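Certain chains of the assembly are absent from this excerpt, and the rest are unmoved.
Letters A and B mark the chains in the order given here, with residues in each chain numbered from 1 onward.
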């Protein structure tokens, strides 16, 4: 396949998907040698067209998104309908993110309240998922965060989560 | 002609009109002036062929066959043998022709639509709208997670370690409540309690309120036993 065609298929795929596509998706039908470099090149080329659309790298893949400078105008028409996470959900998500894999009981202990509702809500929103069972009596389910979680919080991977030290520094700097 | 009818199976035709159009083209007849006798013969032959092939012939086809026979006889019989309420045979044929022409039009339009369907299906699109995720508006960033998590975990540690001084700064609480009461003029004790993160903080807040009363920054009143306590800014009577 020539590069022009490959490039077009790359852009078209990102458009049709609407969600991030991993490199391995393209490996299935593009020449795999040096593929990542080519994809990065295509992405850069696309972004230079300055169409209001951008290809960004996210959670190990590529995603076609709108330029963030246009969000203000677009949000009234295309803003996510679901609310921002409430405090309970955010707390639960944070515990799962930092402690994963973690059981519901462990979450409950940290929060001091029952979290079954919020865990279910996070499962529904595809921010967390079940990843097996813990090898203790009762074999409770273990929860981990999803790819969408990374996307939602604008991270490439979990190593980008602020450490305790970073958080403290920020707190002191801000206060 | 019967050999031409080998391809005739009911599944190939949408109905009797479709079969008629097929026969008209096959026999190179003019759709606007159909020789009824010929078309009737062909139609009946086709239906018979279907029966021979053991295909169940739908009643629509049988009805059409009998209608054609009727029409043919009308065309052959002398004019004055009709009942008054019946249409003139030429008019009857005209209406039949209209029906065939109309159907033929839709049949052709179907072919146009088929082509358009084919062309259009090559343009792929995404059927779901992409909604702008929250993070693009910077409403949800990882520090929000850090805040939630470390707030929880450090709070946990404090209550376990019980280093009273570190938990709630008395002076800070007094200052906060003082500025609140000055700004809002009036507030409820229950609201203050709700804003506290621990029982220690409630206790300190109570002391702080008492301090405000002592220093005449605020007045407190309770209309009934166990009722709501209202804390109000002291009115500045004499400076």
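What we mean here is this: a residue touches a chain if its C-beta (ideal position, glycine included) is under 8 Å from a C-beta of that chain, and two chains touch if they have at least 3 such contacts.
It should be emphasised that the depicted structure is a prediction, and the values quoted were computed from it without experimental measurement.
S.K.: Treating the displayed chains as one copy of each kind, report how many of each the complete file contains.
M.R.: Stoichiometry (whole structure file, shown labels): A x2, B x1.
Convention: only the chains that are shown with their structure count from here on.
S.K.: Go ahead and note the Å separation of the Cα centroids belonging to chain A and chain B.
M.R.: 27
S.K.: Note which residues of chain A are touching chain B in the complex, please.
M.R.: Touching chain B: residues 12, 15-18, 65-66, 68, 71, 74-75, 78-81, 84-85, 87, 90-91, 93-95, 97-98, 110-111, 151-155, 160-162, 164, 166-168, 170 of chain A.
S.K.: In the complex of these two chains, what residues of chain B are touching chain A?
M.R.: Touch list, chain B to chain A: 124-126, 128-137, 139-150, 152-153, 156.
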